[in-house]
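Of the protein chains in this complex, one is absent; all others appear in place.
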Amino acid sequence: MVDVPLGPAGAVAPSDLDDVELYHPHSWVTKYVFSQDAKVIAIQYAFVALSVGLIALVLSWLMRLQLGFPGVFAFIDASAYYQFITMHGMMMVVYVLTALFLGGFGNYLIPLMIGARDMVFPYVNMLSFWVYFLAVLVLVASFFAPGGPTGAGWTLYPPQAILSGTPGGQDWGIILMLSSLIIFIIGFTMGGLNYVVTVLQARARGMTLMRMPLTVWGIFTASFMALLAFPALFVGAVMMLFDRIFGTSFFVPAIVEMGQPLDRNGGSPLLFQHLFWFFGHPEVYIVALPAFGIVSDLISTHARRNIFGYRMMVWALLAIGALSFVVWAHHMYVSGMNPYFGFFFATTTLIIAVPTAIKVYNWILTLWRGNIHLTLPMLFALAFIVTFVNGGLTGLFLGNVVVDVPLSDTMFVVAHFHMVMGVAPILVIFGAIYHWYPKVTGRMLNETLGRIHFWVTFLGAYAIFFPMHYLGLMGIPRRYHDIGDMAFVPPSAHTLNAFITIVALVVGATQLLFVFNLFWSLRHGRLAGGNPWHATTLEWQTPETPPPHGNWGKTVPTVYRWAYDYSVPGADQDFLPQNQPGITSVVPGASHG
Amino acid sequence: MGSILLFLGGLAVIGTWWLSRQGLASKPWLEQGAEGALPEEAPAPPYRVGLLILLAVIGSLFALFISAYAMRMQLPDWRNLPVPRILWLNTTMLALSSLALHGAKRAAERGEMPELRAYLLAAGISALAFLSGQLLAWRQLSGDGYALAANPANAFFYILTGLHGLHLLGGLVALGRTTDKAWRETTTERLRLSVELCATYWHFLFLVWLVFLSVLTGWAGGFVDICRQWLT
Partner (left out) sequence: MAVALVLVLIAVGSVLFHLVSPWWWTPIASNWRYIDNTIIITFWITGAVFVAVVLFMAYCVYRFRHQAGRQAHYEPENKRLEWWLTLVTAVGVAAMLAPGLFVWRQFITVPEDATDIEVVGQQWQWSFRLPGPDGKLATSDARLISPDNPLGINKDDPKSQDDVVIEGGELHLPVGKPVKALLRSVDVIHDFYVPELRAKMDLVPGQVSYIWFTPTRTGSFDILCAELCGVGHPQMRGTLVIQEQSDYQAWLQHQAARSFARLSPAGSQSD
């Protein structure tokens, strides 16, 4: 339950306060532990999310070892394997990607990019992180609970998820998982309210919506979607907890489990799937939209060119956000739901491809006739486009109802969503970290390590997931602990699996190099200065780097222009910061070809 | 999933209307300078906006529950449970509470402190009465053999009333703090926003309760059927 925000009448949000009026912490604990500064909270979020990411990475190694070399590692039995895939999936989707994009980048960038001193509800913001941290603890606790974590797959489909044939189904695993999700959603609601209201109410003077960088647009839209979509998961989780603990029959029909009739009646497994995917599909875009926004800014900054078709980019973002609420059942084409739904959901799903394609075109048209600096953030942005286009296009297979029939529940699906929702957003996260690390720490990340990290990650991830599509096309189902003997699977497929595993191990190990770089450069990185990339957006114009609590020193900036005045003809340098009033340039009309 | 789509559709209409006034079709690269770019009207207090968005989230939560209710209800094992009489008394209590907060808001605007205090107390007491009444309804139902796990209709009743009650409890924490402040302050000036937010929250929870009650009594279902017949 989120407390109703209260304050004295005419309360002024911290974002509007003068710096002297802002409450500054004095002790180490209030400054770094229970901090109310969005930037500190952002780093806390990022640190916890990246740690969870490392756990998920190790889990992916273990499952890949089993798939590549079945039977060699005896400790990865079927139970353990299903527990690994479940925890890997749920951790990555919810606790890493959602938390990192919204809690991490959202907290750091929103106030800085819109010219605010802080989030509007700093106390709630602090609570949000600690509730998230509690959710992570509960989730991780399930590794140590009797029976281990749940092995129901990250989709947690009942009745399987709460029965004894599934690891953790009749133990603590599923209970801890559902509880953790409920806690996460409560925490996220606190954070999400902050992100949305801060963008709405705390923008600096002159910062109209259409002057906001696309990063802010992306995070704003995604937060709003998350606020409305997460309740669906909340409802599903609460109802399943009741089914599991109190023996209600929301999702469990009359069934016979291992020869024993259960005392349940009439429940609907499909009801859970509807609720789950009503959250689950927007969730894909909750991860994707911030990535879209961030990558737009990376490309624009490092190609020294305004983002092409800014208005179209904003409209497309909003259209994708709205449409994503009416496509959920494309995850359920072969679920046994009313088959006539297929017509509707295939159509909406393929319609959503159009605004998404517009975004891709505008990214590459931003490169066109640009002045491309192949910096690390730019490299990651380019890699994002390749992997996102690849994963997006295979989405057209799976969204097109009848094409989905042979491909669903095969490795094709695994390859598709890893490419589009795993690799692509993670590449953006890396690019964003290389881009904003100098602002956060005042130092650049090591370039050589960064380039090794980039090439291995990009080419390796592509080599993992591109061939995997063909295993699925061949018919190998997903979530198989052991493929075993199937007449239609040639020995070469097993070789391919082993190859994928080896590449995955190498790519995973390279991420440790990145983690090392994060810590090493803290001390030894090259000093960055306030605006190393010559970027226009406000976060690069702070008087101090890293920005202190309150961000702006004495006066909050005033905004005079949009976020993309790069290479404006007639200007004396190739970028005009948003808070620079002087117009040294003649701005030509937009309409000429 | 009808009711959640209806709810989100409503939000989408509001969102579109709001966005249409934000100059989304403007060409930002042609406009320079800080003047004229932002409407100079003072922005609404963030707390008010924050509450409205929170209400959208809570609304979406309840709309989803009602969607689930409607889908589950169509399966053959569903047995409606009788509406305990006491719910009508509880409804009255919540209505009174909501009315009292409306009075409190008016009193705060007029600057009448004694009246404000009285209204706040009345609102708090009637809200507590509502919650106690809900607990009585639970006891009555479970005493009559309508156990939680016996039928999904029962389970939905307990979950939904419980969740609604929890939200009201959260509101009571805020109301308690406001009431406490009302005794420490001498003018209503610094209370106005808190009281207004409490009132909004209360009206909203009352509305949610009415919707839930209409679902429970089958009026909502009847209404939907009438609409369907009227359309076909």
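Which chain is which? They are A and B, in the order written, and residues in each are numbered from 1.
The definition used in the following text is that contacts are C-beta pairs under 8 Å (C-beta built on N, C-alpha and C of every residue); 3 or more make two chains touch, one makes a residue touch a chain.
Everything quoted here is computed from the prediction, not taken from an experiment.
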Contact partner of the left-out chain, one of A:Gly192, A:Gly267, A:Gly280 or A:Pro425: A:Gly267
Which residue of A:Ala78, A:Leu137, A:Leu512 or A:Leu527 touches the chain not shown here: A:Ala78
Contacting the left-out chain in the complete assembly, out of A:Leu379, A:Met421 or A:Val456: A:Leu379
Selected residue (touches chain absent from view) among A:Pro467, A:Gly508 or A:Gly530: A:Pro467
Given A:Val33, A:Leu137, A:Ala254 or A:Leu512, the one touching the chain that is not displayed: A:Ala254
Chain not shown, touching residues in chain A: 78-79, 82, 151-153, 157, 159-160, 163, 165-167, 169, 253-259, 261, 266-270, 303-306, 308-312, 334-336, 339-340, 342-343, 346-347, 350-351, 353-354, 357-358, 360-362, 364-365, 367-374, 379, 382, 385-386, 389-390, 393-394, 396-397, 400-403, 405-410, 459, 462, 466-467, 470-471, 473-475, 477, 479-484, 486-488, 490, 492-493, 496, 564, 566-569, 574, 588, 590-593
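Following the convention adopted for this analysis, only the chains that are shown with their structure count from here on.
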Whole-Å separation of chain centres (CA-atom averages), chain A against chain B: 31
Of all residues in chain B, those that touch chain A in their complex: 1, 4-5, 8, 11-12, 19, 22-34, 37-38, 43-47, 49-51, 53-54, 56-57, 60-61, 64-65, 68, 71-72, 75-78, 148-149, 152, 155, 159, 163, 166-167, 169-171, 173-174, 177-178, 189-194, 197-198, 201
Chain B-facing residues of chain A, complex: 1-11, 13, 15, 120-121, 189, 192-193, 196-198, 200-203, 205-211, 227-228, 231-232, 234-235, 238-239, 242, 246-250, 265-268, 271, 274-275, 278, 306, 310-311, 314-315, 318, 322, 325-326, 558-562, 564-565, 581, 583, 587, 589-590
